[in-house]
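First the structure, which I've put down as structure tokens, then a few questions once you've had a look.
For this view, one protein chain was removed and the others were kept in their places.
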Amino acid sequence: MGRLHAEEMILNMGPQHPSTHGVLRLKLTTDGEIVSKIEPVIGYLHRSFEKHAENLEYQMVTPFTGRCDYLAAMGSEHGYAMAVEKMLGIELPERVEYLRVIFAELQRIASHLVAVGTFGLDVGAITPFIYCFRERELILDLFEMASGGRLLYNYIWIGGLAHDIPPGFVEKAYEFLDAFDKRVDEYNQILTGNKIFVERAADIGVMTPEVAINYGVTGPSLRASGVNIDIRRTQPYSIYDRFDFDVPLGEGLQGTVGDSWDRYYVRVLEMRESAKIVRQALEQLPVEGDVQAAVPRRIKPPVGEIYFRSENPRGELGYYIVSDGKNIPARVKMRSPAFSNLSVINEIGQGWMISDVIAILGSLDIVLGEIDR
Amino acid sequence: MIQSLANWILSFDILSGLGSSLVWGLSLFIVAALIFVFVAVNAIVLVYVERKVSAFMQVRLGPMRVGKFGVLQTVADALKLLQKEDIIPEKADKVLFTIGPWTILVASVATFAAIPFSDTLLAANMNIGLFYVISISSIVVLGIVMAGWASNNKWSLYGAMRSAAQIISYEIPVGITLVAVVAVVGSLNLQTIIQSQGGVGNLFHWIPIPLPNWYIFHSPFLFLAAFVYMIGATAEINRTPFDIPESESELVAGFMTEFSGLRWALFFLSEYANATLVAFLVSIVFLGGWQSPFASYSGAQAALLVISLVAIMWTVFVKVKIGRLSMYPLGISILTTMAAWLFPGFAIWLASPGLFWIVLKAASIIFLLMWFRWTFPRLRVDQLMYVSWKVILPISLINLMGVAVWMWLSGEIQF
Partner (left out) sequence: MSYFNNISNAISTLVDGMKVTMGYFVRPREHVTLQYPDEVWPVPSRNIGVGELDAYNTIRSKLTVNINDCIGCRACERACPVNCITIDAYKGGPEEDLGTTSNGTKIKLLVANFTIDMSECMYCDLCTPPCPEDCIVMTPDYQFISNDNLKTEVTPEERWRDRDLLIYQFSKVPEEERQRLKTEAEEAAQAKALAMAAKKAEAEKAAADKAAAEEAAIAEGVSSQTSPTQTESSPAQDVIITAHPANTEASMETANSVQDVTEAEELTQVNISMDTIAPGISLEDKTDLPESENISGEEEITRINIPMDTITASITQEEKVELPENENNSGEGEDSEDRTTEERENG
């Protein structure tokens, strides 16, 4: 008695598909509902950021970095600004560092809110998504107050910030933080513990630490596998060594360590940790101070190269910049975390059903703007 | 109803010249048209209500632009859908693609022929009413498979296959659950089922809370059966958390992916017709149909009921008590949601109290379905099967036996 042989079918998921988080195309080889092979096809959102950066002056590149990871534009700008500042050897005023951390961490909360909400959407829960976006709007209000933009800011400039924060910002930020904790409880109530959600996410797409490290997975997805690597903690940049925060790791509370539920829950916990950091930074924020260090009007870093990495909401964001002494970078390479995170999907998604592949993809939290660049 | 309509037409002197068979055919046509109009209007109202309910649950407002509070939004949408270009994909099987949506619509509209809206308002009083409703509503799956296959689209095919597996699996527990009720009544006639639920009795026969003699209060088993039936029925009509055939985040739109315009509108129409059907069935089988919950109380019984209701509300729902609202949310919410039903409903009540009560009960059930939909994630295919075969089916079987034992214990039947 041989097994019933069924013909395999190639299924094109995307680029127009509601759950591919943009214009990603997944070539699924399916046997019935079971997926035996996943081949991501990327590049539909390619805007040649790296090449473009070679034709722009250093300060002109900043708005384009935000356009790569459009859900975490502050984080991208922060990384780029720090890389160039390191090349120039600029010392930043205290206030700038604190404000940058505040904005980067608020951005992390906003980005994780999207990740958590869309993961719920991927498994069919529509309402938590709306709740998450409601809170995200409050963060965007803060960003709008400071920078004038709601999605793309161009706020963190080389050597400082575009403007100082307006009066009333700190109070509004506190107001948000106070309300936010209860909201997270609400997400836990409606989604995290929900039995259907747990069934859909726990034990699905288990990523062992070995697999995660081999594929270069970083960020919350790596930490969900139990690997304690957070650049804010392991190689503190900016002023992250001054804050007291935990690095949440996946513990397999509902299933195995490194499953989709862990990846989801690590993000939920990270939101609380980020809120903690923002609160500390707001408390320590110098009341007065300049928000722009002395930067030459025409930025010409000395000849040389630099690789600077920072912890973006999606993982390790690296900028490799080569300078030939001119005011235009000779080469800008962006190590985008979501690109490496996506590469693991074939490894952890094989053998699961179509619905699970969507859940796994949702739990990896990719942003196509950053993958294609 | 058909016969009485025919008699009424013949009672006019001018029309009495028409042959009785012709008049009978005419009244048949009128009744069919009335049912179809009911289904269509019902869908328009329900889409609006669903959008509003989902909006309020999601801290939004929902449609607000067309008409006051957007009440005409779905009318506008329906008109738009009717005007849309009729698109049949080139590679689709044109015949099946065309008749698929109509099959679903016919199946879901035809079931309403047996639904008693009041003691007189009933198209066909069949002695196998319940059986007819279950069997006709199963035809829906045929239409879904037709539509999914004919679309010649892999996503549609997946949706159709899932739908077939799901609906067939859930027929069994749903059928067995209803059989438990039939065992109590001893009849498949829906009117008989409703009439046997008249009067007031104790909760679960012994607990001294005077409640209507509805089957949901008949015994713990039938109480459970009502919920089992709700779950099974939710799966049968493809609503969240069992909406895997059209799960929009996985299969784009499942079997509806390639449909647009009028045909798509037909799917929508039948989806809501099915939801309404299930709601009506629950209210008929478990909630006493068109029987008023208050009609047969004596003064003492009513007082006792109010006291016990308040006590139950206090103990059960006090946690949900919210903000400045000092009333009990469940009652309020059901009433507010059904405002769309209540305003015309009051007029209906004056004309025909039976219709009012059954519509109110059905509306509550529909609200419950909406509440499910806007709260839960979606199950996976195999988990759906697990729930069907390993959870709901055993429970419904135990229910069936339990009901028999209960009836023997309470002395309703003797051996």
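In this document, chain identifiers A and B correspond to the written order of the chains, with residue numbering beginning at 1 in each.
One rule holds in what follows: contacts are C-beta pairs under 8 Å (C-beta built on N, C-alpha and C of every residue); 3 or more make two chains touch, one makes a residue touch a chain.
Computed from a predicted structure; not experimentally measured.
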Which residue from A:Val101, A:Val123, A:Ala146 or A:Leu222 sits in contact with the chain not drawn here? A:Ala146
Can you work out which residue in A:Phe49, A:Phe64 or A:Phe339 touches the chain that's missing from view? A:Phe64
Contacting the left-out chain in the complete assembly, out of A:Glu33, A:Glu54, A:Asp203 or A:Glu305: A:Glu54
Counting contacts across the full complex, list the positions on chain B that touch the omitted chain. 53, 55-61, 64, 319-320, 322-323, 325, 329-330, 332-333, 336-337, 371-372, 374-376, 391
For chain A, which residues touch the unseen chain? 51, 54-56, 59-60, 62-64, 127, 134, 137, 141, 144-149, 152, 154, 162-163, 166-167, 186, 189-191, 193-196, 198, 326-327
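By definition in this document, only the chains that are shown with their structure count from here on.
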Cα centroid separation between chain A and chain B, in whole Å? 45
Can you check the complex and tell me which residues of chain B touch chain A? 54, 57-60, 154-155, 158, 240-241, 243-244, 247-252, 374-383
In the complex of these two chains, what residues of chain A are touching chain B? 9, 11, 17-19, 33, 120-127, 130-131, 134, 190-191, 194, 196-197, 199-200, 353-356, 358
